[in-house]
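Showing just some of the chains, left in place.
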């Protein structure tokens, strides 16, 4: 199932500033073959839902190495059968 | 990665009332081996993230059979390394 | 605008276990006049969107008193014009 997922990963229990952790997450997402674009509250990722989930597990594993014992995640996405739609298509359709 | 996911599946484009579709989704979730509990805005599901994703794909396939071309999903979950925690544990810890 | 909101409040930076904070949040929600029901990943709250927002601000203020400098929130809700629907109505429609 192909999705454009808005993913937000929140390291818990490591102080109010989480940017060092978010930079690590960003590096993992950037290194993945999935098309992704960061925004102020998360990252849009284009791909098979199962690949997005594997990417989440990689991020969690890296955060665990850095001492983050608990992580909160939100993911919003849609699937459609009537047509294929990339992130770029979605933005173009409404501008 | 074990999670307790709060999953919300929103059939789009089929009128304001979506309860017939939600009943179909509920039947699929009930038939799965994953522990799940419905609430007024979604369903909490306990299991491996990959299994939860497979369940989402099953729900999408059933909705497609029923003519739903587009589906919106939200999922919030957390992972933790310091201890295992079930849905029941989570509720007990705060009451 | 009347909503049934699924609200999740995540205290950040205070260790992996947040149940003492969630208990405080629960007490504030229970004391409010809004109809609410907790589940394993959050709380469903019925009311005017502006009242739900005020309740969120009360929770944030209490968490700040307890030393929580940063809080993450997710809220999912729907509005409808075709009919009024309570939490109980929503659950009844799909069971």
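Chains here go by letter, A, B and C, matching the order in which they are written, and residues are numbered from 1 within each.
Assume a contact is a pair of C-beta atoms (placed from the backbone, for glycine too) under 8 Å apart; a residue touches a chain by one contact, two chains touch by 3 or more.
Bear in mind the structure is a predicted one, so any value in this text is a computation, not a measurement.
Q: Fill in the total copies of the single sequence across the complete complex, 3 being in place.
A: In total, this homomeric complex is built from 4 copies.
One rule holds in what follows: only the chains that are shown with their structure count from here on.
Q: Can you give the whole-Å distance between the Cα centres of chain A and chain B?
A: So the centroids are 19 Å from each other.
Q: Between chain A and chain C, what is the separation of their C-alpha centroids in Å?
A: Chain centres of chain A and chain C, defined by C-alpha means, are spaced 25 Å apart.
Q: Pull out every residue in chain A that's touching 2 or more other chains.
A: In chain A, 12, 69-70, 72, 74 touch at least two other chains.
Q: Spell out the residues on chain C that touch chain A in their complex, using ranges where they run on.
A: Per the touch definition, chain C meets chain A at residues 10-16, 18, 69-70, 72, 74.
Q: Across the complex, what residues on chain C touch chain B?
A: The contact residues of chain C facing chain B are 4-6, 8, 16-17, 19, 22-23, 26, 37-42, 44, 74, 76-77, 80, 82, 87-88, 90-91, 93-95.
Q: Touching chain B in the complex: which residues of chain A?
A: The touching residues are 1, 12, 49-50, 53, 56-57, 60, 64, 69-82.
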